[in-house]
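Only one protein chain is missing; all other protein chains are in place.
Here is chain A:
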């Protein structure tokens, strides 16, 4: 009996594992991907990277230009995330189970958030290209819509998770809706919400690079430009600058988190 139980568990595991391998194999066949060739080309790629893709002395002449572009990207990301966060806060209050006005409004705000969340940043960038053309606004709105959807979802869960008890307590004292929101929901969720906004800023800076390639703005444009003009040294310098910027932002937001939490 007991032996059977463990045997069955092991068989189940093996069956799932086998299934996974079959799926991977079938997918490889359909897409004509050769894993052996894929792995053997890695050393070649590394060699190419080391021989071509590194910043040299001339590329540093481009540094002021690159720094100006990354500054633009950082600012756009921060601006888009913060405004997205402000709207997300409103929608999260209306959508969260603990604080929603009524079921109808709740479902509507949840629905809007789901739509915005499930359309990717790059998809937004492509869609918005038609309306705004190649300029900063396109990038800004792409990041804004994406972070709005993501943050609404995160805020809703934060609200439902932390403020259920206090909201019930304040409701029982006869407090009005706005008193409840500002005196219990806001103070108990604010640190976590700020933490989510910081996280979204970090993601957005990464996304901004890709969005920039599509919309022809910011650091993504710089990378695209150098890369396509075969100036690999300058392009690699862009990558280095992006990595440093992201590390700095992460360090900064971790510091802020430590202080507020």
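For this structure, a couple of remarks:
Please note the rule applied: a contact is a pair of C-beta atoms (placed from the backbone, for glycine too) under 8 Å apart; a residue touches a chain by one contact, two chains touch by 3 or more; residues count from 1.
In this section, contacts and distances are computed from a predicted model.
The complex includes a chain that is not drawn, and of the options "Hydrogenase maturation factor HypA", "Phosphonate ABC transporter, ATPase subunit", "Thiolase" or "CbtB-domain containing protein" the UniProt name matching it is "Phosphonate ABC transporter, ATPase subunit". Interface note for the absent chain: among A:169, A:230 or A:244, the touching residue is A:169. Taking the complete complex into account, A:178 is the one of A:39, A:104, A:130 or A:178 that touches the chain left out.
Listed for chain A, the residues touching the missing chain in the whole complex are 165-166, 168-176, 178-184, 187-188, 190-191.
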